[in-house]
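Each remark here refers to the structure printed beneath this line.
Of the protein chains in this complex, all but one are displayed in their positions.
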Amino acid sequence: MNPDVEERTQEFLTHLDDGCLVEADHWMPEAYRAELVRLIRLHAVSEIMGTLPEKEWVPRAPTLYRKLALMAKVQDEAGHGQLLIRVAEDLMAPRGQNREHIMADLFAGRQKFHNVFHLPVPTWADAGLIGWLVDGAAIITQGMLLGGSYAPYTRALRRIVEEEAFHIQHGESICMALAEGTAGQRAMFQDALTRWWPALMMFFGPPEDGAARSAVPGAAHTSHQAANLRFRIRTKSNEELRQRYLSKYVPRIRSLGFVIPDPTLQQDSETKAWTYQQPDWDEWRAIIANHGPRSAARLNLRRTSYAEGQWVRDVMAGTRKAV
Amino acid sequence: MDADRYHLALTELLMQLADDDLVVATRAGEWLGLAPHLEEDVAFSSIAQDEMGHAATYFTLLATIHGGDRDDLAHLRPALARRNSVMLERPNGRGTYRDTPHFDWAYALARHFFYDTLEMARLDRLVQSAHRPLAEAAAKIRREERYHNQHHSMWLRDIARSGPDVGRRVELALDRAAADAVDLASAGPMAAEMETFGLLPDASHLTDDWRARVAQALDPLGWALPPLRGTLNGRHGEHTQDLTQLLQDLGEVYRSSPGASW
Partner (left out) sequence: MTTDDSGSLADRTPPPDAGELAVYEVFAQTSERGTVEWQASLLAGSPAMALMLARENFLRRREIFDLWVVPRDAIARAKGADDFFRLPKTYREVSDYQYLVGKWRQYHQQAMTPDTMA
């Protein structure tokens, strides 16, 4: 690193420690930009791919009301993808890149998305569970990111979290109806919970030992999590988020009489810390490397529709030039 | 006798309105997450929601006069009891929303343009309907439809300006939509009663009115309304396998546990 950049980087980190915010046109170390781009692309593409598992259930949603609400929910997810991809595009602009590069990377297997969106959604209860328990996990993550150092991202997140207030209640509402429904409806939800629990434990990513906060960003051995904590892009570790999630959701799930499929799950009465069965992290790595049960199918949906829409985007680009 | 005919005509009318919107909203909803441009995905999704909301309104009115529950009426009636136009039940392209969706945006635009133009022609009449609850609902729905018309007009205009190759796509799409549209602007076998009873004023000129509106929009763009074809008439309960498949999806969960609360 040349001395000038090193000095500016130190100055930048000091500013972050003082709680200052960064805007798109501020100078930033390349490592900071790279971590942001990586995180926000992952977030944006997860929202975009995340529309697909739930939209499968829009026509099959049981009532007109549920159809409407699920349409609105999936629409919001696409809208969140839009807000986030714009933040990412502005960060990628200095490299001469835009959303087309993100999509190309997605199709080439170079752009990951969250583990939960690689999984099948075989019943209406699975759709409800996504709304309640997957969205709940997402809100805990996003709420934490709201306090981050990159202001354009936090502005997008603020809009997103506002809409998530509807999402969690929408998900709860579906699951509550199943919980208070017939034996068949309750069984449907219990099956879905049993199916999804390991994926929910994977959602926040693997726990990490050691002093993450003291890590040196940019160093080869530093994890993205550690770098993001140092850059104050995120303010809590994966494990802190998972612990919070368990505290919020385990009592609620159990209060409805459902069984969480982890006999080892318990909370220490003094430290309040949860112990739980570690999910298979190798499986998690395989899933997010597009080897999940529905990875190929969902990518095929996206790839096919993207190719079919190319002429429309060409019309849009042509219109812009013509005006 | 007259009261029976009135009731029958009103039921037919509400079924046409409700079934049209339910089916078109379902097809539009299949585009969720798959539209050609991210921002358009969100915008088109609002149109799908609007149409589904209108369907819910019409099914509520239908339940009131017909008896029963609006969700029963929406989810349980078999294809031969459905009154939607055949054009609306056709898939969005080759493949399905669950597997390799070779969806055709030009067809989506053409179909929605035809349908929304019909809706405006119909709503302009329904605001005067003798069935007051329908007239009141129509007045509100008509206001919401403005955005739909603006949306499709904008797209058609931008495409028309993009040269003959792209324009050809729309011409083909208009033709494909017209191939199933012989029943679209028809008020069905009880059209005369609908007009006599004032339920759908001036029902006899609905088709001509629709044609005129379509021509007025297409002429400046250099396009014409292709000949309307089709051997099936949805207003008579005649439908394709596409509708049967769609209805299976629509009612899959609802039918799985009769009487359950969802």
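Going by the order they are written in, the chains are A and B; count residues from 1 in each one.
One rule holds for everything that comes next: a residue touches a chain if its C-beta (ideal position, glycine included) is under 8 Å from a C-beta of that chain, and two chains touch if they have at least 3 such contacts.
Since the structure is predicted, the reported quantities are computational estimates derived from the model, not experimental observations.
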item	value
Full-complex contact with the absent chain, from B:5, B:140, B:205 or B:229	B:140
Listed residues A:161, A:178 or A:312, member touching the removed chain	A:161
Residue of A:60, A:99, A:170 or A:195 in touch with the missing chain, whole complex considered	A:170
Contacts of subunit A with the absent chain, listed as residue ranges	8, 11-12, 15, 20-23, 25-27, 65, 68-69, 72-73, 76, 136, 139-140, 142-144, 146, 151, 154-155, 158, 161-162, 164-166, 168-170, 172-173, 176, 244, 248, 251-252, 255-256
Positions on subunit B where the hidden chain makes contact	49-50, 53, 140-141, 143-144, 146-147, 150
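Assume only the chains that are shown with their structure count from here on.
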item	value
Distance between the centres, which are taken as Cα means, of subunit B and subunit A, whole angstrom	36
Subunit A - residues contacting subunit B, complex	48, 51-52, 55-56, 58-68, 71-72, 74-75, 77-79, 81-82, 85, 99, 124, 174, 177, 180-182, 184-185, 297, 300-302, 304-305, 308-316, 318-319, 322
Residue ranges of subunit B touching subunit A (in the complex, touch as defined)	26, 29-30, 32-42, 45-46, 48-49, 52-53, 55-56, 59, 70-71, 74-75, 93, 95, 97-105, 158-159, 161-163, 166, 169, 246, 249-250, 252-254, 256-257, 260-262
